[in-house]
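Selected chains only, in their assembly positions.
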Amino acid sequence: MAITDRVREILSWYGSDSPGTLTNLARMLSAGTLGGTGRMVILPVDQGFEHGPARSFAPNPAGYDPRYHFQLAIESGCSAYAAPLGFLEAGAREFAGQVPLILKLNNHDVLYEEKDPIQAITGSVRDALRLGCVGIGYTIYPGSTHRLDMYTKLRELAEEAKANGLVVVVWSYPRGSGLSKEGETGIDVTAYAAHIAAQLGAHVVKVKLPSAHLEQAPAKKVYESHGVPVGTLAERVRHVVQSTFNGRRVVIFSGGPTASDEQVYDEVRAIRDGGGFGSIIGRNSFQRKQPEALKFLGTIMGIYAGTHK
Amino acid sequence: MAITDRVREILSWYGSDSPGTLTNLARMLSAGTLGGTGRMVILPVDQGFEHGPARSFAPNPAGYDPRYHFQLAIESGCSAYAAPLGFLEAGAREFAGQVPLILKLNNHDVLYEEKDPIQAITGSVRDALRLGCVGIGYTIYPGSTHRLDMYTKLRELAEEAKANGLVVVVWSYPRGSGLSKEGETGIDVTAYAAHIAAQLGAHVVKVKLPSAHLEQAPAKKVYESHGVPVGTLAERVRHVVQSTFNGRRVVIFSGGPTASDEQVYDEVRAIRDGGGFGSIIGRNSFQRKQPEALKFLGTIMGIYAGTHK
Amino acid sequence: MAITDRVREILSWYGSDSPGTLTNLARMLSAGTLGGTGRMVILPVDQGFEHGPARSFAPNPAGYDPRYHFQLAIESGCSAYAAPLGFLEAGAREFAGQVPLILKLNNHDVLYEEKDPIQAITGSVRDALRLGCVGIGYTIYPGSTHRLDMYTKLRELAEEAKANGLVVVVWSYPRGSGLSKEGETGIDVTAYAAHIAAQLGAHVVKVKLPSAHLEQAPAKKVYESHGVPVGTLAERVRHVVQSTFNGRRVVIFSGGPTASDEQVYDEVRAIRDGGGFGSIIGRNSFQRKQPEALKFLGTIMGIYAGTHK
């Protein structure tokens, strides 16, 4: 595996990590279509757990089969495939070595819906190691009354992951009674959520694309008085990247359910232009038939790679 | 112990498990009347704990004796016998090696009835090993406010069980304030519950036979818009099997208290036709006299084996 | 220590236990006046903790001294003496080897009275070992909202006790908001409580003598439709014994505060006639002067031994 200069540069930001963790981070950054560019597109498939199987896979029933997502990630040239324990166990031997795997260590369902959510621990660092994963994934909910417990648990798992040479990927999703619905994706809250994940020791941070909404009054005052540019999506991406150790941590973005592919492509362009490191794309890819999914993901990777406008 | 091609095929779905766990899974799939067919009938006797001894055993007082159930499981040709610690301790030496045993690791009583139930931990992986069990059993209650704690604990026990070469059998029973009474057996909820159990790393999943009810509005919308066929019981079984990694995890079914044996047989036919892997039959078998129980279980196994219509 | 056939028979029911545990169980069954008969009378003195010292010992102030109870148990020929940590520590060296000891591992006081009680952990398996005990004692409160936590903790302690060759004695006392006051000693609830203790792995189960009250509607229906005989005290004892693995676990009984010695003797006759394994007698023995206590306990043992009508 040859390492590009850009990958080498990114690895240089993680001076406190072991060669083992850097090796696994290099594997993610060197895999797939975008390998070596410093950009990543990750395929996450935890929607079966999060929303139920029919809501996730009825639109493209091939997705009921856990092998489908391994294949999709491999054939589309994704940088990594992230899923809960069961889905990874069901394909890790068959597809061993073909795509970097991230074991999602916590999950949540919607069979009961809490105002202040928390997640169940559904996997371990040892599970990640026995399944050949490059890293672990973990969700935090800044804004939930349970957030501090989630941070505390993440730290424990991250310490164990790092001691075992794994990469730590954190999904930082503001939710809960500390925030308005609009505030969950507000730019101040999103930048704050990304910063917290980085402070907790994440190597890779994943947030939702932020809106221009400013949720917290003391923050709003600062954004306005200092003229922090957050008017365009690219500017907001740039601000999130800045808030994540001034670009010295990998930050990737997910969108929500969007109306059209063109909108997604525009979002990807904004991520690219704002200095974001890539996308994590779940439902939008595995809920369409495989040929369309490959084309869709190919276009996105092309935008990042510069081979597609 | 000769392994049939069908058993070999089923074992092939568990590529992340150790030879030790596959050995024990093969033992369950090769035991009893249905050994080698890929179908299973399991005898569970935890009703004494769950509902009290008289409600469980007064109809057939032979069942007060823990040895009775070992004998019933052996003589009827069941694939395995599952029970709490005390019942297994009371016969494991006498019947050692005669029937695969599953130690139920958690249990609940009805001396206090909670809106949002959870279970006590009543056995350990070490207990299962010292009693010669092939696997552990564990109940989760998706829909309960305690569900995330139950998932977290299951994961810990499952990791330990797998590290010790045991099979993990999960009873996934939706209950609690997140669901209506009707919703507990709704097809969307049942399929979701089976999927969660599989994602948590279960090798064998046990759910109740689902009704055509659709509980959750966003799910209902998907079932209807995508025309997921759930009109007949066989279709619903098929959908649950599909939702459990597209048939690559063993799913078995229990009925509730039913009106007549014929109804049970019809349910078994639906499970068979829908691609289900078998039944778990407790009260309906041990609450009748042994000769009738043997005949009843024999008929069910015959339906699965194809020797009975 | 010669083992009688009856003791040998009782030991045969515990096929999953180690020779170490059987040795200690044999010690209890072979000690004192009733040694070898398969019946037991145990002296428990935890009332100082449970109700306070004056309420316990003012009627017979010799009982303030922890040595008194060792002497009483030894001189009266009890099968074992059970007490909390402090009381055992205060005499275990002086009376080493003279009477089987049971360390009560949890206790409760009445300086705050909860609707749903739980107990403090007040001793450990290691304490029991260093004090030379044959077993541990543990109380559960089926019916309390805390019962599942109590079961979970009992299981942990029982596993450790068994791994160290100790006997597990469970006080199963229904209490809490799941039950009416009358229900706490109802026959359905008592039989259920004894069954739960056995399922949790108890070697010896202790319950209160049940009344004819039927607490839970679904149980009442079964008792009535199946004509389970619970009219006389002996019948109710027989039903509890049946509910505890059909007599294959040792079940002993306590009465409440009773009006006269004759009433106690009648209760003992009912336990004997119903197939119960003996009595646990605290306040009724140590709250009278020693000569009277010896006579009283002697009469009870005589009823069990058949030397007293």
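Labels A, B and C are assigned to the chains in the order they are written; within every chain, residues are numbered from 1.
Following the convention adopted for this analysis, a residue touches a chain if its C-beta (ideal position, glycine included) is under 8 Å from a C-beta of that chain, and two chains touch if they have at least 3 such contacts.
In this text, all values refer to a predicted model and were calculated from it rather than measured experimentally.
Colleague: Copy number for the full complex, please, knowing 3 are shown in place.
Modeller: Total copies of the sequence across the whole complex: 5.
Rule of thumb we're sticking to: only the chains that are shown with their structure count from here on.
Colleague: Nearest 5 degrees, what's the C-alpha rotation angle taking subunit A to subunit B?
Modeller: 70
Colleague: So how far apart, in whole Å, are subunit A and subunit C when each is placed at the average of its C-alpha atoms?
Modeller: Roughly 58 Å separates the two chain centres.
Colleague: Just give me the whole-number Å value for how far the CA centre of subunit B lies from that of subunit C.
Modeller: That gives a centre separation of 36 Å.
Colleague: Return the residues of subunit A touching two or more other chains; collapse runs of consecutive numbers into ranges.
Modeller: Not one residue in subunit A touches at least two other chains.
Colleague: In their shared complex, at which residues does subunit C touch subunit B?
Modeller: It comes out as residues 13-17, 142-145, 147-149, 151-152, 155, 159, 174, 176-179, 188-189, 191-193, 195-196, 198-202, 216, 218-219, 222-223, 226, 228, 239, 242-243, 245-246, 248-249.
Colleague: What part of subunit A is in contact with subunit B in the complex they form?
Modeller: 48-49, 51-55, 58-59, 61, 64-66, 84-94, 107-114, 118-124, 126-127, 130-131
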